[in-house]
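I have placed the structure first, in the form of structure tokens, so that the comments after it can refer back to it.
Heads up, one of the protein chains got dropped from this complex, but the rest are sitting where they should.
Moving on, here comes subunit A:
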Amino acid sequence: MPAVSKGDGMRGLAVFISDIRNCKSKEAEIKRINKELANIRSKFKGDKALDGYSKKKYVCKLLFIFLLGHDIDFGHMEAVNLLSSNKYTEKQIGYLFISVLVNSNSELIRLINNAIKNDLSSRNPTFMCLALHCIANVGSREMAEAFASEIPRILVAGDTMDSVKQSAALCLLRLYKTSPDLVLMGEWTSRVVHLLNDQHMGVVTAAISLITCLSQKNPDEFKTCVSLAVSRLSRIVSSASTDLQDYTYYFVPAPWLSCKLLRLLQCYPPPEDGAVKGRLVECLETILNKAQEPPKSKKVQHSNAKNAILFEAISLIIHYDSEPNLLVRACNQLGQFLQHRETNLRYLALESMCTLASSEFSHEAVKTHIETVINALKTERDVSVRQRAADLLYAMCDRSNAKQIVAEMLSYLETADYSIREEMVLKVAILAEKYAVDYSWYVDTILNLIRIAGDYVSEEVWYRVIQIVINRDDVQGYAAKTVFEALQAPACHENMVKVGGYILGEFGNLIAGDPRSSPLVQFNLLHSKFHLCSVPTRALLLSAYIKFINLFPETKATIQEVLRCDSQIRNSDVELQQRAVEYLKLSSIASTDVLATVLEEMPPFPERESSILAKLKKKKGPGAVSVTELEDSKREGGELNGGGDRGQDTATMAASNASTPSPSADLLGIRSTAPLGAAPASAGSLLVDVFSEAGPTAPSAAVNDDGFLRFVCKNNGVLFENQLLQIGIKSEYRQNLGRMYLFYGNKTSVQFASFTTTVSCPGELQSQLNVQTKPVEPLVEGGAQIQQVLNIECLTDFSDAPLLNIKFRYGGALQNLTLKLPVTINKFFQPTEMTSHDFFQRWKQLSQPQQEAQKIFKANNSMDTEVLKAKLLGLGTALLDNVDPNPENYVCAGVIQTKSQQVGCLLRLEPNAQAQVQHTDSPERVSHNYSSIPNFLHYLSPYSVNI
């Protein structure tokens, strides 16, 4: 037979393949391929009709070229022609080409379907199988539409050959997977189930895959398969190793079919019928017994096949979770495998035991293997096996062994592979919290974690330790003492500094009585780390310093000194500079009472699911950015807008708890010189809005409509959110250019398929605004987030907004969504400072009607000074103080930057408080004759109405 196969036909193909193999370089190969492609193309285009053989040969060459990794954009038609050949090999090559290379060219699909239809009705079993294979390989919806009703008939017809039945079963399965709505079993159900009884083992093997899939989706309709499956399994298990002839694999009777039967049974609860159940339990016991018998062959194939059945049986036992005897036996069997010399078996035993650990019947039995598992963690040479061992330790952990397991995991962390460190850290943190009897052990563990693997300790972990310390006053003193000691180390991780800064800032007073940790010593210790830290940590430390001033008045002078020095108060980082300035001011003008109120101890956090646990759940799928990070980015956005909040640390915490008075509201009050303690609720509301977006409790409803308007005066936040999808925005503008980052977060656990986004500029906007972007990845995994960057150029003034259209498949359904992108003309404002004199001179010059617009509108909310100021600044203009003789009025100036021109713009807002009203306001003047500025007011006015 080999002679037949090797020598057959197509010498041209063989020559071509050797040519390619002889090519010395990539370039030579490409040259040879291009030559061949040109040749084939000319043959296909030539006047002479090609005979079937040549067509086959050329199509085959194309296929080979494609498999080398080159693109093929022709030849499809010739391949389709081959399908209708009555020569088997030509037909076969045609089908192969179609299967490998088909694209959803609808024209072709129609032709292909025709050929398939002919072959299916040909009654020639070989042709029928080819056609069925092609359907299964392509599996497109068009094919399902054409054939889904035909195939079940072929499958159950009495006169169908066995080989065709097998192909039909799997073909149907493929169609069911792609288009379940089109495959209706209905009347065929019972006959399909009875294929389990078929004489031919091959038919049963193929049919059971189909039945398993159908049972998963419609368990009730297919439940008669349970007793059939049990009796089939029983017959196989009890057969001698030679009974099944060719279906015996290395002395194991029908291993594939056995595994599939056991898998099918896992779609159902234990059988209710006592006899069936008894028979099944007997089977499972036999399988467990066989594992103890000496092997019938030394070949690895024998043991693999045997153990494949064993593991599948154990899965079923775990699935039933009702037979304590079997569960314990399974556990003991796996225990033996834990020390097996085959790495594969150790891996699978660890994995399988992980699920056993969660059963109440076998949890204790699993625990007895703890030493072996710990040993595996230490000695396995393959990281994926070590990972399984770590998983199992995590699963078997309970109060009785938590200290041992956590200690082992911690010591493993010192040498653990980088790829699993972060997950290990999360697991240690969760176990430490979950099984903490005394919280000092918990604090020690987490601090150790930071010491050993600081780089892998994510934000969630140290946030969490702070949440717990704040909520439990019995551990606060201990935490302060421990963290103080940890900070003594000459080199300590930045995360340690963060925790230290936060905890000493809150609870440093608890250890201040000891002269070795007096307030000044604490401060000096923290400050010695300051210069080595990144900006966010420095910001946190500055907050800790102001808390020190409140806690320990004796440190005030020293700290003020530090705040006052140029490296703080003139720091090039805006955030640091602002904090230094504000804290310095706060410490010098506020009375101690006010200070104490503002810097009161953090209120306890509401109890909720550990953020670490949530993070671990999301960790599936490396590379995907988690939703948490989206929240982070939003929060940063919030800070940019909100200005004076107390920093990321508090922001995170406070955000989760919008109902407690936000400390940031207080600080805003400081900035506005309003009475300190009494930060007006309305002033807070601006920030609270920003915060509530960041918090996990943010209402998801109704952002769609007003999403656009909310962004007139700000650049970052959540543009849209519904059950499935969240879209966050970060944007920045400079002169006439802008860059917008869109973050698409999949809120579900299911992937979005065919995810596409299109940005369009409707109508005349096309010539006014230039928006460029790259397409995004078409798949968004569950819980993942993808980012898209838009580059925006303002060519000239505009009034419409670009549209963002998003399409994706969730489950089977197509989702389609269109949003306005918040790109408004005011984004291109450059603030301009000017004196009162200049302002009014220019104001007066702009007197022509088209240079001026005025609008009177009613304020919806009280006209709070700070809110108004913040909004006007958000608009992008400079807010000019001491310009308008009437201090009640707001005066702004800015230049709108477009590519074609620059347009100066002056604005005056005159609130009329008495009329509650609003007064009106805002003549708006433009230095050029600029027709669309009134449009700009459109933006202003709806937004103002929201004030």
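In this section, a residue touches a chain if its C-beta (ideal position, glycine included) is under 8 Å from a C-beta of that chain, and two chains touch if they have at least 3 such contacts; residues count from 1.
Here, contacts and distances are computed from a predicted model.
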Open item on the list: When one chain of this assembly is omitted, its UniProt record names it as which of these: "Calcium and integrin binding family member 3", "AP complex subunit sigma", "Septin 9a" or "GATOR2 complex protein WDR24"?
Closed with: "AP complex subunit sigma"
- [ ] Check the options A:Thr205, A:Gln333 or A:Thr537 and report the residue that touches the missing chain.
- [x] A:Thr205
TODO: Spell out the interface residues on subunit A facing the chain that's missing from view.
DONE: 1-2, 4-6, 8-9, 11-12, 14-15, 17, 21, 51, 53-54, 57, 60, 63-64, 67, 69, 87-90, 92-93, 96, 100, 126, 129, 132-133, 136-137, 139-140, 163, 166-167, 170-171, 173-174, 177-178, 201-202, 205-206, 209, 246-247, 249, 254-257, 259, 263, 301, 304-305, 307-308, 311-312, 343-344, 346-348, 381-382, 384-385, 620-621, 778-779, 781
